[in-house]
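Read through the structure below, which is laid out as structure tokens, and then see the notes.
One chain of protein is taken out of this complex; the other chains stay put.
On to chain A.
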Amino acid sequence: MKKSILIDTSKCMACRACQVACKQWNQLPADETTFTGTYENPPRVSPVTWMRITFQEEETDQGVKWFFGNQRCMHCTEAACEIVCPVGAIHHTDAGTVDIDFNKCIGCNYCAANCPFKVISFDRKTDLPTKCTFCYDRLANGYQPACANACPTGAITFGDRGDLINRGSRKVMSLQEQGNSRATLYGLDELSGTGMLFILEDVPTHYYLPENPVVSLQARLWSLLFRPLRIFVVLAMGLGLWSNYQKSTQLKRRIIQQEHRKPGADESAG
């Protein structure tokens, strides 16, 4: 059964319980942030921040508007990351979520580079991509994702995709009836449907979402041309990585030798 998360921005008050719950469940360390002029922090998704609440202010005829977005992997049906992955490390799970198999991942960074939402981050320490996992580990044990669990207002709900689409459509209709012609259900058709469904009260860009997310031509070409040749690509990349490794090892050696030549190196080594 395909699962989804429905995010009702008309109910989100940006308390960020979800953002903290994500860190807590996934045991992600805190970023050392600074005040950047807005309430938004951390400033971007990163290897230690898989989801975050975004804040955008706008002055309108009806006064100030403050939009709270929810940025993280969208778990697309037509997932650019999956398409470009040269080794098939990225796949859809039985719940329809997008998962990365780190046993297969070679750390080429193509997934992050081609993500239309820019929500995959590449961890330079481990050379691996990181992103929201949809708490697949919780799902597999019968629990809902940590973010949905923490949300106090019901702005984030988890469930069967069909049910959530029904609920989301009804809410959008009711918002439209109340006079909000901009209300939409985002993620219904985008990229053949995204696992994250959004009830938006305004245009997607106010929530850091692209108007028309697409898998880039470049990504499609890459996939089309090179997929049959994947094994060679892997070999070539492997060769490249091996040579890279050789070079870096030599470099490391040289640095170590230099360190040893420094005066006082012996004492500090003790």
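Observations, loosely collected:
The rule we apply is simple: contacts are C-beta pairs under 8 Å (C-beta built on N, C-alpha and C of every residue); 3 or more make two chains touch, one makes a residue touch a chain; residues count from 1.
Assume contacts and distances are computed from a predicted model.
Choosing from "(2Fe-2S)-binding protein", "ABC-type transporter Mla subunit MlaD", "Cbb3-type cytochrome oxidase assembly protein CcoS" or "Formate dehydrogenase major subunit", the protein name stored in UniProt for the chain missing from the display reads "Formate dehydrogenase major subunit".
When the missing chain is restored to the complex, the residue among A:Ala30, A:Val203 or A:Leu239 that touches it is A:Ala30. Among A:Asn41, A:Thr93 or A:Ser216, only A:Asn41 touches the chain that is left out of the view. Although one chain is not drawn, the whole complex shows that of A:Met13, A:Ala140 or A:Leu235 it is A:Met13 that touches it. Contact between chain A and the unshown chain involves residues 11, 13-17, 19-20, 23-24, 29-39, 41-42, 57, 59, 63-66, 68, 152-154.
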